[in-house]
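All protein chains but one are shown in place.
Letters are used for the chains, namely A and B, taken in the order the chains are written, and counting of residues starts over at 1 for each.
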Amino acid sequence: MVPVASVDFTSQLLQYFANGVAKGSTYALMAVGYTLVYGVLQLINFAHAEVYMLGSHFAYYQAKWGGYLPDEPGAKPESVPILLVGAFIAIAMLACAAVGMLIERVAYRPLRNAGRLAPLITAIGVSLFLQYGGQVVFGTEPKLFPTFVETEVFEIGSVKIPNTNLLIVVTTFVLMLGLTLFVSKTRPGAAMRACSHDMRTAKLMGINVNATISLTFAIGSALAAVAGVLVAMDQPAITPLMGVRIGLKAFVAAVVGGIGSIPGAALGGLVLGVSESVVGGLWDTNYAEAVAFVFLIVVLLLKPSGLLGKATREKV
Amino acid sequence: MAKTVGLLLAGLVACYGLNWFLAEFIEVVYVDYLNLIGIAIVLAVGLNVINGLTGQFSLGHAGFMAIGAFVAGLVSIQLTYGEMSSGPLELAGLGTFLLSLLLAGLAAAVLGVVVGAPALRLKGDYLAIATLGFAEITRILLTAQDSLGGPTGIKRIPKMPLLPGTGAWDGGTSVFWIFLVVFTIVLFSARLQRSTYGRALIAIRENELAAETMGVRAARMKVMAFVYGAFFAGIAGGLYAHYQHSVRPDDFTSIRSIEVVVMLVLGGLGSITGAVLGAVAVTLVPQLLRPLEEQLQVNGLSMVVYALLLILMMIFRPQGIFGQRELSLKLFRRILPGGRK
Partner (left out) sequence: MTALLATENLTIRFGGLTAVDGFNLAIEPGDLFGLIGPNGAGKTTVFNMITGVYLPTEGSVHFDGKLVNGLQPAQVAALGVSRTFQNIRLFDELSVLENAMTGAHQHAKINLFDSLLRTARHYREEQRQRDRAYELLTFMGLEDRAGLPAKQLPYGHRRKLEIARALATEPKLICLDEPAAGMNTGEKAELSALIRKIRDELKVTVLLIEHDMKLVMGICEKIQVLDYGKTIALGTPQEIQNNPKVIEAYLGGE
């Protein structure tokens, strides 16, 4: 993110706001994955954060095998042609979608009728497995991410916006729009909504529940892959544990926005990203870390179903 | 009541005996595992009252532990050295040590009230994520205090006080103190479970609305459960601080909170025996796997195996090792006076 040199308060604020929108977009992209899965299975899919980590690693290794990493440390790497970048990301999305579906099939499906806690612990297990499996396979050293786009900084007034941030925001916007259309306008999307509303009825109505759940995981995971690559482009080192922090924040964003709601995830992500950036810039980066959780508690206490979530009432 | 005093005295003697035995015969490395297990048991058995008995999904236990650790550390540094300065590590006086643990427990209990209050409005995963949020805020606020060493935390926390006959050993008296607390919390929790309060807590877990309609003050009882768990987690934090001699805010991340929940679910949520066993397993398994990791020189391998075990365990025994049962109930009934018919 861009450091702020200017002295003028308003332009400072605008700058932090702009940085925050980019950060919030990555939260939003991740939050969607949590919100979709939670909507259908009422499961906090802890492993989602590791799918994000895998996304950036998949892209990294493609670039490496394509010869786009510096041969020796310190040398400036060759930048990757834009079409190839697209291909790398697409492949990372597919691979992550497959990983997401596999996780669901192997670790969650056997426990679908075992209550809520056992799958949750399994999700934690899968998350740990991928974190440390990542260490075993990729090594523990941070890896410098290849140059997917040459950095350029646009200036609008006094606000500096790097093209990577712009890319993050635009990509997120397009993907979220696409997802919303998919869920509201297509048959598989309708099946997802039906499952999230009431799985048993959906099954009775002839919806293939297993396939729909797989699809839900595939979509969430593909979006996590995109988030992984975008963040890696912006903050060029990746590690097997990189998912832990953003994962927690993104889940918080999903809850703040209203779990189960796609616009909620977007809103939650943006609200957290912007407030973190502003608090961090104007006050203290330590406190910025706490902002998400303060938001979380305030929102939950005032409106437990989240900003855009629907309240449910128990009948007696 | 007289029986309670007798039992606590017996526990005191037993813990002293254990400490003496280990000092005489066992290598300090293994004692280290034992102490970490003891601290984990205190955390898990306390959380079991919140999560297991009352059914309130709390994911913030590390926050209580953090408060306890910092309070105990600061109190005994103040009372032992008078200020935070460098120098050799010293022993805490008995009074200092006990006072520091008491204050650690009380401070955490106060936080327990604060965290328990949302439990009145939130349920299930929402409560879990809110409690996790509280714990993270606690940790971050601690990190932000430069006077508390910021991210590097506080150091030179005095050692646990000696007892007659436990002088020169490297392990000091840690086993004695830690297991005395373990004994106490297991005793009290078993008694809590088998009392009108325990039944009221379980009633809330089983059907909150029916419990309230039958006159159980659910709000009050939930806060009580949080305070109980938090108090002991604070003491566990205090023990940890004295045992490690230094604490950092990052010793108490959400990962630790999650770990305590894993202990409970692994052992069988709602069962004290299960909580104890889960605490042993979750502490020990990664430690036992570490030699394998070192031999093969693959970083992270032990955690991978641990994670796999966790997944397999949940898939093949989702109710946990003990389910809701207790180990040898008959034995328990004979030891604990609550069960006499």
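Quick note on the criterion: contacts are C-beta pairs under 8 Å (C-beta built on N, C-alpha and C of every residue); 3 or more make two chains touch, one makes a residue touch a chain.
What you see is a predicted model; the values in this text were computed from it and never measured.
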item: Sole contact to the chain not displayed, among B:15, B:129 or B:224; value: B:224
item: Touch criterion as defined above, residue of B:4, B:78 or B:152 at the omitted chain; value: B:4
item: Which of B:13, B:113 or B:209 contacts the chain that the document leaves out; value: B:209
item: Contact footprint on chain B, counting only the chain that is left out; value: 1, 3-4, 188, 191-192, 195-200, 202-203, 205-207, 209-219, 224, 270, 324, 337-338
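Here is the rule we use: only the chains that are shown with their structure count from here on.
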item: Gap in Å, rounded to a whole number, between the CA centres of chain B and chain A; value: 33
item: Chain B partner contacts - residues on chain A that touch it in the complex; value: 38, 42, 44, 107, 110-111, 114-122, 124-129, 131-136, 139-140, 240, 244, 248, 251-252, 255, 284, 286-287, 289-290, 292-294, 296-297, 300-301, 304, 314, 316
item: Complex contacts: residues of chain B adjacent to chain A; value: 118, 121-122, 124-126, 128-130, 132-134, 136-137, 140-141, 143-144, 209, 254-255, 258, 261-262, 265-266, 269, 298-301, 303-304, 306-308, 310-311, 314-315, 318-319
